[in-house]
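Supplied in structure tokens, the structure appears directly below.
The complex appears here without one of its protein chains, the remainder shown in place.
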Amino acid sequence: MIINHPLLGPRDAAEFVYLGDASLINRPDGLTADASGDFYEYLYLRDNPAGLHKELWYHEQGDRSWLVVTRNTLTHEITEVELARDVAKAQGRDK
Amino acid sequence: MANMTLQKQALLGGYSQRFDNTMMSERTNLSILSLAVPLGAKNTVDTTLNQQHGVSWPDIGKVHRSNTDQSIWLGLQQDQCFALFSDLTDEGFAQVSAQLQAAAYITDQSDSWVCINIDGPLARTALERICPIDLHPTVLGESCVTRTTMEHLAVIIHCTGSNSFELLSPSSSAKSFLHALETSFHNIA
Partner (left out) sequence: MTQTNRLEGGQINRQKIVQFAFNDQMYNAHPGDTLASALLANGIKHVGSSFKYHRPRGIFSAGPEEPNALVELRRGAAQEPNTRATVAEVFDGMMARSQNHKGPLGFDLMGVNDLLSPFLSAGFYYKTFMWPKAFWEKLYEPIIRASAGLGSLSGLPDPDTYDKGFLHADILIIGAGPAGIAAALQAGRSGARVILADEDFTPGGRLNAENLSVDGSQGTDWVKASLAELSQLDNVRIMTRTTIYGAYDHGIYGALERKTDHLAKSEGMPRQVLWRIYTKQAILCAGATERSIAFGNNDRPGIMLAGAVRAYVNRWAVTPGKRIAVFTNNDDGWRTATDLVAKGVEVSAVIDSRATKAPTDVAGAIVVMGATVTNTFGRKGIHTFSLSNGQSIKADCLAVSGGWNPNVHLTCHQRGRPVWNETQACFVPGGDLPMGMLVAGAANGELSLGQALSAGYATANTAMQNLGLSAAASNAPNADEESTKVTAFWHVKESAKRCWIDLQNDVTTKDINVSYQDGFRAVEHLKRYTTLGMATDQGKTSNVLGLAIMAEHSGKTIEQTGTTIFRPPYTPVPIGALAGRCRGEDFRPVRHTPSHGWAEQQGAVFVETGNWLRAQWFPQPGETHWRESVDREVIQTRESVGVCDVSTLGKIDVQGKDAGEFLNRVYANTFATLAVGKVRYGLMLREDGIVMDDGTTARMSENHYVMTTTTANAVSVFRHMEFCRQCLWPGLDVQLISATEQWAQFAVAGPNARKLLQKVVDADTDLSNEAFPFMACSEIKVCGGTPGRLFRISFSGELAYEIAVPTRYGNSMMAALMEAGEEFNAVPYGTEALGVMRIEKGHAAGNELVGQTSALNIGLGKMVSKKKDSIGSKMSEREGMNTENALNLVGFKPVNRDKPLLAGAHFVSKGAEPTMENDEGWMTSVAYSPSLGHSIGLGFIQRGADRMGEVVHASDQLRGGSCDVEIVSPHFIDPEGERLRG
């Protein structure tokens, strides 16, 4: 499998470590009243699409960047690769 | 205790070996600093580098060479680079670090890496046995650098010439890394 790193170009997946669904970026606030329920959903409820899936890969043997990879679970085609930091910031994550 | 001084030890004992028309040797006179950019401070760091070493911040994948002091700057991450200095004394190194500390987050990495130079026509033929990335001159040409994995070891590979490469790999596995390279040369003989 090849991941087309936005800064480095195509790299073998062997350089990366997989974490899971990209929704892991959306960590809830642990101090709100709904925190328990939020964390339960965050950790344990997942969609399992037959099709496009956004997932987190860490370029451990490369530039140590986290990436959000959009991969088709049926065809294995990778349609998009973004820096996770950019995705996180676009979603309003900050401090 | 005044009369005890510590002795340095080169990781590979100053290894040097010829394979047909290609040389492989350990480089032992290297000081390495990692520089990380404080949030939003890219311009400051860039200015500092220009002032102190006559280089601009190396973008990822690029190598910048200082005109003023022969230091070499490897662009390894978006916000992190390595600065390589040769033949610095401890005082000299401390001074360089302190000056850079003003603008960036600095870590001494001098002892974290073993440095091996390969120079000669067999360089790519040997390396293609263990290196997954494309070493073609149009892809990793002179003054390009990247990080990858070879035989389960992290390796920073810097193309230093038409047929030469400088490789950095973690120091604790230096012997295994050398063994991987020697085996490659042996296997292509």
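A few notes on this one:
A and B are the chain letters, set down in written order, and residue numbers restart from 1 in every chain.
To be clear about the criterion, contacts are C-beta pairs under 8 Å (C-beta built on N, C-alpha and C of every residue); 3 or more make two chains touch, one makes a residue touch a chain.
Since the model is a prediction, treat every value here as computed from it, not as a measurement.
Residue-wise, the contact with the chain that is not shown comes from A:L24, picked out of A:L7, A:L24 or A:L52. Mapped onto chain B, the interface with the missing chain covers residues 1-2, 4-11, 34, 36-40, 79-80, 90, 94, 105, 107-113, 128-134, 136, 139, 151-153, 170-177, 179-180, 183, 186-187, 189. Touching the omitted chain from chain A are residues 1-2, 10, 12, 17, 19, 24-25, 27, 29-31, 35-36, 39, 42-43, 56, 58, 60, 64-66, 76-78, 84-85, 87-89, 93-95.
Going forward, only the chains that are shown with their structure count from here on.
Chain A contributes residues 7-8, 11-12, 14-15, 61-65, 83 to its touches with chain B in the complex. Looking at the complex, you find that chain B touches chain A at residues 60-61, 76-78, 80, 132-133, 146-149, 154.
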